[in-house]
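Heads up, one of the protein chains got dropped from this complex, but the rest are sitting where they should.
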Amino acid sequence: MQVEKFYYDNQTVKNFAYATILWGVVGMTLGLLIAVQIYLPAANFGLPLTTFGRVRPVHTNAVIFAFVGNGIFMGVYYSLQRLCKARMFNDALSKIHFWGWQLIIVAAALTLLTGHTTGKEYAELEWPIDIAITLVWVIFGINMFGTILKRREQHLYVAIWFYIATWVTVAMLHIVNSFEIPVSFLKSYSWYAGVQDALVQWWYGHNAVAFFLTTPYLGIMYYFLPKAANRPVYSYRLSIIHFWALIFIYIWAGPHHLLYTALPDWAQSLGTVFSIMLIAPSWGGMLNGLFTLRGAWDKVREDPILKFMVVAITCYGMATFEGPMLSLKNVNAITHFTDWTIAHVHIGALGWNGFLTFAILYWIIPKIFNTPLYSKKLATTHFWVGTIGIVLYAVPMYWAGFTQAMMWKQFTEEGILKYQFLETVTHIIPMYVTRSLGGLIYLVGVFIMVYNLVKTVKSGKLAANEAAEAPALSDVVETHGKQYWHKWIEKRPIQMLVFSLVLVAIGGLLELVPTFLIKSNIPTIVSVKPYTPLELQGRDIYIREGCYLCHSQMVRPFRDEVARYGEYSKAGEFVYDHPFQWGSKRTGPDLARIGGKYPDSWHYNHMLEAQSMSPGSIMPSYAWMLDDAIDTASTPAKIRAMKILGVPYPDGYDKQANADLMTQANSIRINLKIDKINTAANKEIIAMIAYLQRVGSDIKLQPASEKK
Amino acid sequence: MDRAITKKVTVQCYHCGEDCTNEIIQNQEKSFCCSGCKMVYEILQQNGLCDYYSISNNPGKNQKTKIREDKFSFLDDIKIAASLIQYKDEERTHVQFYLPQIHCSSCLWLLENLHKLAPAVISSKVDFERREVAIVFEHKNYSLRKVAEQLTAIGYEPYLSFNDMGKQLPKTDSSKIYKLGIAGFCFANIMLMSFPEYFGIDAKEKDLLVLFRYANLILSLPVFFYSATEFYNSAWKSLKHKFLNIDAPIVLAVWVTFTRSLYEVLSGTGGGYFDSMSGIVFFMLAGRVLQDKTYRQLSFERDYTSYFPIAVTRIQDNQTEAVVLPDIKLNDTLLIHNEELIPADGILTMGKAFIDYSFVTGESEPVAKEMGEIVYAGGKQIGSNIEILVIKEVAQSYLTRLWNKDETTIEKTNEHSFVHLLSRYFTWIVFGIAIAGATYWFFKDTDRIWNVITAVLIIACPCALLLSNTFTNGNILRRLGRNHFYLRNAQVIEDIATADTIVFDKTGTLTTGRYNDIQYEGATLTWQQKQQLYALASQSTHPLSKAIVEWTGETGSRKVHAFKELPGYGIEGMVEGNFLLLGSKSFVTHQESKEENDSIVYLSIEEKLMGKFSFRNQYRKQIPDMLQFINKKYALAVLSGDNAGEEKYLRELLGFDTHLLFNQNPSDKLQVIKRLQTQGKKVIMIGDGLNDAGALQQANVGIAISENNNHFTPASDAILSAWQLPKLYQLIQLCKFNKRVVMTAFVISVIYNLIGLFFAVQGVLTPLIAAILMPCSSLSILLVTYGLSNFFGTRLGLK
Partner (left out) sequence: MSVIIILLIASIAVAALFLAAFIWSVRDGQYKDEIAPAVRILFDDKPSEQIKEVEEAKLT
């Protein structure tokens, strides 16, 4: 048998690279838009699909799953082939994977903008898209493991391990978190309710960060950093240890997103401890990355690619140190719900993911078009512009977060809150402005890159199939000093694939488990009753408009929060919340105790023009709620779905639900009429008011004896 | 002359990077120091493998010493080949070669692209740490010999030695790693599911709690029955020797913890301490793994066979054939080539033997043997081919006997480490406390007794001691390794620390074994004459001639006519019409002289005595200072196979209370060590070459000096890179610190144990307290040991 000749598939790599750039620009532009909307309500243009609540999820999804997602695939498709000394397993699969993923992104953007969302952060996409994602992911898996199988290099380089980990874990997370019962083609309710939903959601949310934004990029770092610096990684052993340590710990850091919430103490502490333990492996990776450049700083000085990588890795280090710190209860008490979190995630997104992606783009494009980069100088400019952008973005946000938290907690000598919520917001507006400026500068940098890369592409010709040759893998492997045939051990990747599929299957089987979840033993509060049909419809509007993105529904047991919002939240209050709406950020005040706080008319006017009720408010107008009619057709289906999920509506209630809905709607209409507001009872605003007036009010009804 | 010098400075060989001293061979702007290097370059160039030179600069190794074409002919012998091949089927052969030359990424790249040179090669993989290449080739139209020759052609001559025959690769025992991995996995998940236990769980979720407890129980089984076996075994071993080593109390603790936890869970009275148990096992295994750091590229276990060629040429009725050593019979006639080792004692039957025994005796001067004289195994022939008639089989030969004699004398005790002694007291104390606690509760509240006893045993198990010990050893070993001082295992650290006497071998250890230290007295030589002298001397392979070549520092190629070498006397020849004589006084001046000194060489040109060269072994850099310094702290001795020429110098250096012994053959050296030991001394022997092998093994610690890490060193407890010898004292100090660090860490961890005991004896040791104390003590031990050992290391100015 002779040395084998084969061809690397650069076509797919190119496609993913282009997609990365395109979606990067889109996602960041939207980010800039919402950053402006925060201090300039007019920038919401009064249209549903340009309003913050709808654009924000598009921004996050576009950046995470479109920009970084395609970035991952670009990096994997390029490095995996070379590490395995083999072409990707199957060209057709590569194509399906690419186009499938882009389709999903487009679908996601459209559905989110039109208000079709599950209302679970970072998992907003509705069930048909969830299924599509699963399918494409499996295709990616087959393609990847197939390649690993027919590799011509016996050793699996550490990067490959990171890719495998990414694939397996993301598959599992996605499936477990996406249990939902479809109501209609684009509407579903989460299987889990309240606390349980929250736990699953953030277990997922955290690991999405861990295994979508971190592990694949670490793998990519371990390949492209040595390549770019043309020197082996500082310590290969460290990289191996670092990988296995990370894998065994990451999964469990999730609950730290729920500190001081109604989640049981032990689960919270668990989140904290495991987050702290994460520092070690994370920093192992960072140091390994930086030390690789030890003694090559002269190279770094003139090579923009390395510059990008250095900053990226540094940001990774900062973020992975900050994360555990934020999961310390007393730190979290301050930073949670503030812009601190925003700063934290953007250090990761702009610094770690963004810069590493840019570095790889600058490295790959010239390679596959075999031509030098059009302009090193422009790349360096991009680097500096981007860095300034990050600083201008992060610093004000940290500042804003800290200031606001402090203001929230301040009391006067008389023991009353020093600041109204609105004051704390208007106070930090200047920082919001600076932030958007930082974002703008960062974006400008990206455009510089686009120009640079376009020029580069123009000057070169794509080597769609790059010739390579390597001897086939000789199928004898020595173990324990003895020599014997080991064809099968080489086949292990297949076993791994089977394993993973079995795992996915386990996830599937778990679909059955939720049925027993319904009889969950959350401490129940007698006075907590299911939502009325009208409130249910209202709640769905609340979700549709993405209110949870600015308003939390979780009063933590702190003096200031109790004083400001009312009694702190109990786990038992959320048993009928499919999905939970605790939220993670308080751009506006908490709404857990909004029910009965204001008259219906107040809400009506507030939705029409918030500023009229609270001058200086930055909340956009939701005028369309006043005109659009409630989609009563969907009521029966929704009730049925809720019944399946164990919400105790009487049998056959779906039939009479709409009748009840109208009666309640009318009472509200009359309330409004008293306040000189004329509107029909079937308007969405009515449902919205009904829901808001209900939120967190049940607990007030319970006899004092039950209170704890 | 100036020209010559500038040349020397400027021109580097494109292949090996060495200065082109004698000649400069040009090939398209590339200059080479020798035809060998040039040839390698040409081969690579023709095959488009010149990346070899771009990956790293001057990646090659010098090719000056030619290898004879038929050197690997013996690989055609099926029997020999079979002993080397690892796997063979219809069309493929798998073989592994040891290539000492592997040193950089270029090597890796070139060797793994072997298939571009030899299409029959299917794959070649380099194990960089072992400096081995595993080659798969189709033997239809290619042979083992061809592979070896191909490798040699590109500058990677395989090193094949007698003990490669049918050798199995050393069994890599990764069971510890598995145990560690599994312990880690279980530990993490048990901890995970112990959290409700720690922080309390809502009354309504008790069923969940039970579930967690049983899950923990299941997860703890692999730890208890698999991971922990590491300790069971060693404890059992020591008990069989009626000795209570540190693992015994640990095993006890592990068992107690497990049974108690088992009881608590099954009886539903509590969550048990599965997390602590698995945690302890995990950390202790981690320590063990760290401590068992192995230097895979080094071998501490070499015996003479790895110095012997795998086969030699036997002459039978005028036919030469390759024959493996064991098959050499009495009265065989062997053909020994230049630079080849004599495998068996024999009588010189043909040719002029000129044998370098430095390897066996340490005597750095080659000795001349006339026909009919006996030559001993282990000597290396220099110069023309010779034939010998075997009078003793390899197994009976001088060298082998010498070796085997040593083997018998070796017995080293390992289990007396202070840690184990310490742990014994510790154990008794623990038992004391346990009993005390028990008796106390016996009067207060009897049903707490077991609770207390178990709790005490759990908390106070000497795992802290073991942890601090293993982690410290691990760090020290790594630290020493970074300074190119490689120890066979952790025990050696302590042996070094306790030693009080240091014995040095001279030649090759204190000195470089080469004659670089030359004095010339007499008429100054013109450049012309130097050139002539250079030309003459470079004809001979005698070390002194080589030294003189170096001394002239000349280059160029003048013709030498009528060259004659009279072994043991000198050399003569005509250069540019001048008749030069170079050699012993009597040889050069043609008159008997009383005072013959081996290390003085006379030169005459046209029968006119020009002057004399006197030689001295050159001492390694800073060695004298090091000796004088160490002399203050330790009893020293210097043994040398060489003549007493150096005595005066060494006396001045080391004063009179130091043993200086010369003309020592290997067994003498061995005896010296023994004598010292019978005087109750703990001896460190430091030597190189095989001539020290016996002594190295006899000594409490044998340290072999090595020029480069993959250079062959005799069996020893430690290997030290030659250029690090001056650091010897600091390195020994570091070993001494080991004990101090262990104790410090131990004391600290004892504090944790006391805290734990405080709760334990009151019978209120909750899983949470246990869970906090365990990792805290383990981690602080880790940090302390690491911090301290590094601190001491840096303070000693070590890397």
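The letters A and B name the chains in turn, as written, and every chain counts its residues from 1.
Heads up, the rule we're going with is that contacts are C-beta pairs under 8 Å (C-beta built on N, C-alpha and C of every residue); 3 or more make two chains touch, one makes a residue touch a chain.
As the structure is a computational prediction, the values presented were derived from the model and not from experiment.
The chain that is not displayed touches the following shown chains in the complete assembly: A, B. Which of A:144, A:183 or A:247 touches the hidden chain is settled by the complete complex: it is A:247.
For the chain missing from the display, the contacting residue among B:127, B:647 or B:707 is B:127, taking the whole complex into account. Among the residues A:82, A:150, A:376 or A:409, only A:82 touches the chain that is left out of the figure. Mapped onto chain B, the footprint of the missing chain covers residues 47-49, 55, 105, 108-109, 112, 116, 126-130, 172, 174, 177-178, 181-182, 185, 188-189, 192-193, 205, 208, 211, 215. Chain A meets the missing chain through residues 5, 82-83, 85, 153, 155-157, 161, 164-165, 168-169, 172, 176, 192, 195-196, 199-200, 203, 223, 226-227, 230-233, 236-237, 240, 244, 247-248, 251-252, 264, 267, 465, 467-470, 477-479, 489, 492, 496, 499-500, 503, 506-507, 510, 513, 516-517, 520-522.
Here is the rule we use: only the chains that are shown with their structure count from here on.
Averaged Cα coordinates give chain A a centre that lies 54 Å from the centre of chain B. For chain B in complex with chain A, the residues that touch the partner chain are 86-87, 92, 94, 105, 115-116, 119, 121-123, 125, 134, 136, 138, 168-172, 181, 184-185, 188, 192, 195-196, 198-202, 204-205, 207. Per the touch definition, chain A reaches chain B in the complex via residues 1-3, 154, 232, 244, 248-249, 252, 264-267, 269-270, 273-274, 471-474, 476, 478, 480-483, 521, 523.
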